[in-house]
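Data block below; observations after.
Removed: one protein chain of the complex. Kept in place: all other protein chains.
Think of it as A, B and C in the order they're written, each chain with its own count starting at 1.
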Amino acid sequence: MLFKNIIDSVALLKRTQCGYIKSFKMAKSTFEYVKTFEQDDTLLPNTWIVVRLDGKCFHKFSEDHNFKKPNDIRALKLMNYAAFKVLHEFNDVLMAFGQSDEYSFILRKTCFLYKRRAAKLLTTLNSKFSSTYVFYWNKFFDQEPLKYPPTFDGRIVLYPSDENIIDYLKWRQADVHINNLYNTSFWTLVLQGGLTPAQAEKRLCGTVSADKNEILYKEFNINYNNEPNIFKRGTVLMRKSLLNESSKKLMSIIVDVHDDMLKDTFWKENSNLLLPKSKQSINHEGPITDIINEQINKGNNTIADIVNVNK
Amino acid sequence: MLFKNIIDSVALLKRTQCGYIKSFKMAKSTFEYVKTFEQDDTLLPNTWIVVRLDGKCFHKFSEDHNFKKPNDIRALKLMNYAAFKVLHEFNDVLMAFGQSDEYSFILRKTCFLYKRRAAKLLTTLNSKFSSTYVFYWNKFFDQEPLKYPPTFDGRIVLYPSDENIIDYLKWRQADVHINNLYNTSFWTLVLQGGLTPAQAEKRLCGTVSADKNEILYKEFNINYNNEPNIFKRGTVLMRKSLLNESSKKLMSIIVDVHDDMLKDTFWKENSNLLLPKSKQSINHEGPITDIINEQINKGNNTIADIVNVNK
Amino acid sequence: MLFKNIIDSVALLKRTQCGYIKSFKMAKSTFEYVKTFEQDDTLLPNTWIVVRLDGKCFHKFSEDHNFKKPNDIRALKLMNYAAFKVLHEFNDVLMAFGQSDEYSFILRKTCFLYKRRAAKLLTTLNSKFSSTYVFYWNKFFDQEPLKYPPTFDGRIVLYPSDENIIDYLKWRQADVHINNLYNTSFWTLVLQGGLTPAQAEKRLCGTVSADKNEILYKEFNINYNNEPNIFKRGTVLMRKSLLNESSKKLMSIIVDVHDDMLKDTFWKENSNLLLPKSKQSINHEGPITDIINEQINKGNNTIADIVNVNK
Partner (left out) sequence: MLFKNIIDSVALLKRTQCGYIKSFKMAKSTFEYVKTFEQDDTLLPNTWIVVRLDGKCFHKFSEDHNFKKPNDIRALKLMNYAAFKVLHEFNDVLMAFGQSDEYSFILRKTCFLYKRRAAKLLTTLNSKFSSTYVFYWNKFFDQEPLKYPPTFDGRIVLYPSDENIIDYLKWRQADVHINNLYNTSFWTLVLQGGLTPAQAEKRLCGTVSADKNEILYKEFNINYNNEPNIFKRGTVLMRKSLLNESSKKLMSIIVDVHDDMLKDTFWKENSNLLLPKSKQSINHEGPITDIINEQINKGNNTIADIVNVNK
């Protein structure tokens, strides 16, 4: 008999085990009352679920692993890749938004995964992201060995209306804008301008957006608008469709884009994104990124398959 | 100027940033109301906190990585090592108990880590454990590459009294006993006895502890009592003290033992384990395991240091 | 000095008390840590809040006070009046629906009363309703003395969308329909038809709506459609406006109607009922009930006043 077959059969039998050690079973049942202390944490139905993960002590972690300042493209790509793997595994995750060492996963209002149990949803996504981050470290940091395993904490927040969830995403993206212009200015003053951090901070104190743009442009010939969108806007992961040129089939893929969610045009172009029974038939028209390419090459599911999966 | 110094200075400045992009700051404040949707999840004070992690789909994971049946010592050691690293980092974790693909961490009643916020505690331990598991995979599975990152889910349960937390630990350990005698019998019948899984299951159906012991002994000459304790009882991680032979100093160490928590003697010998202000001065008198040895070699903290840390 | 003035002054001083008993103050501060065990129960923002109250053991209570079967108009009017008083005191209660011994109060999504603390909202409405029920008992039961104080329990349920809250109200009203046709048939068979309860129940078993209507009509000449709406549909309390004939001013009043919320026309006619900043300018066009009349006679607030109050 093949070992594999044995294993498969065992999987089938698992639920019907009937033989138990009597004495320990009695012991177990004596203590089993402790199970009643577990409390129900079912999330309110018909609300958007946000699972936001955040790097713990990533200031130190980024130093220990020589992250480039103000932005390290390898680190951002690893974050995006780990998040992509989460979306790939969990169909209930509609989209995600990432920046720096944080990532927000948006689960549909109708999501009923794990019966909407908060801890289960939270820890599953958190654990998957954390282990994936370590697993794929070398894919992005080939010259920089991982010195120790990082930690991400997480929280769940519920949003009742579509307006609320859109505002949530805008809030996180506005945060990128603010931080990145400041960080870009600060590190340019330090690394190129030769200022000490204290001097750089003093220089920027009280400045508004226009001031910082001017410092970058006049003193360092840097046009902030030309900075990469991934730095200025973070990354949006969404489910879209794409015509596979070779198979001529429409594929359902997860795309990584750096769109501006603060603009109304984003929400118009993706108007059916938040709809309850969306078929996600929005066509992807942006560049073919590494993440997208990987899906094409793997001969990813076609739309027809996906529809079956979603049933 | 050294790059390292710049980083250090930045760390100091972090909290006093004052320059922001005006327009995006306004945008951010418009959306910041979404922060009020975050709900307080502070755990009831003066209760024991259990964080229990559980491998997700580990039946499949163990097949995909050729875990030995019914127990794979490499897998158990990796679980123990990841849990050890959690205890090593979080002083508030008093002890832990692990078996198969699950681990329970016990946090003191007086624990005030992260202000006792449930999601923060839960995800931090869960993430640390998950990323550590992947990080140290090769240390235990040198011949077996990790094919994909595993996922652990987690939950928090509160126990008000010492009796409750002791019963919780007994409950989990009784579970090991029951499962392991069954699994040992089952897999012996299959692997050595040549039965199909279905036949083995049928054979064991309705049997009590004595029956299974007899099958193992009479038919396969296996004395179940001689099975390794790590299989029969799981692993307890505790904080104890140890006399470092070379430095002649008392060290505070985390020990991995396979004691029988179902017996009263365990709780007598470790009577001050659950006391609120325990100095953990219980001497370790068992074998020097790999985990203990690693701490000795690293010239781990002496008791005096630990006392300072605990302040 | 007038006693009333003293009281008023005291009220002002209340917050600035500075003299305390030292020793007891010390004692108090020693024990005050127990306050940290109070847990936050703030309700998720932007959700409809339903507070549903339910008579405890009202089967017995109704017997003990000789309620008429299947419906006692005095009891229903007392329920409505107590609910009216709740709406009158709490502006955040948008509307209410009552039937039998239960009442549901609907608080706006934007309600921020008591900072949306669940226990505070729940108990305040519950207590107000309970004490009001006793206080006004004699107004409706002049021949039937109250033998003992009744008890109402309560719960809070949140509904994220307008569709959900409408469905909630439809659910409760469909419940009235079902119960009342059954109860009317049952009690007619018993009180007029001379059947025992067991016989009546058996007779109705398996019957559908049409069957019961036929029994009532053919055997007892009762056209169920002519039964009072308050029995068939329960009571809806809403805020509307009414032209005060004598003062020629538009008044804001609470109306008690027995509209059919299961019909779309209800939601069309009251289309702005659920709008966030509704001025409640829907004109009342139904009969002038006792509850409405009381408000007219009291020279209730005019719309202008109300607008000021709402600020």
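Brief remarks follow.
We take it that a residue touches a chain if its C-beta (ideal position, glycine included) is under 8 Å from a C-beta of that chain, and two chains touch if they have at least 3 such contacts.
Everything numeric here is computed off the predicted structure, so don't read it as measured data.
When the whole complex is considered, the residue among C:78, C:181 or C:257 that touches the unshown chain is C:181.
Screening C:110, C:192, C:209 or C:223 for touch with the missing chain picks out C:209. For the options B:46, B:91 or B:183, the residue in contact with the chain missing from this view is B:46. Of the listed residues C:158, C:216 or C:292, the one in contact with the hidden chain in the full complex is C:158. Residues of chain C in touch with the missing chain: 1, 4, 6-7, 9-11, 13-14, 16-25, 27-28, 30-35, 37-39, 53, 56, 59, 63, 85, 118-120, 122-124, 126-135, 146, 148-159, 164, 167-168, 170-171, 174-175, 177-178, 181-182, 185, 190, 196-198, 201, 204-210, 212, 262.
Although one chain is not shown, part of chain B still touches it, namely residues 44-47, 109, 158-161, 164.
Counting over the whole complex, chain A has residues 36-37, 39-40, 42, 44-46 touching the chain that is not drawn.
Operating definition for what follows: only the chains that are shown with their structure count from here on.
Set against the Cα centre of chain A, the chain with the most distant centre is C. By C-beta pair count, the most extensively touching chains are A-B.
Copies chain B and chain C of the same chain sequence form an interface built mainly from equivalent positions, shared numbers / all numbers used being over half.
Note on chain placement: the centre of chain A and the centre of chain C lie 46 Å apart, centres being C-alpha means.
Centroids of chain B and chain C (each the mean of its C-alpha atoms) stand 52 Å apart. Residues of chain A in contact with two or more other chains: 158-159, 164.
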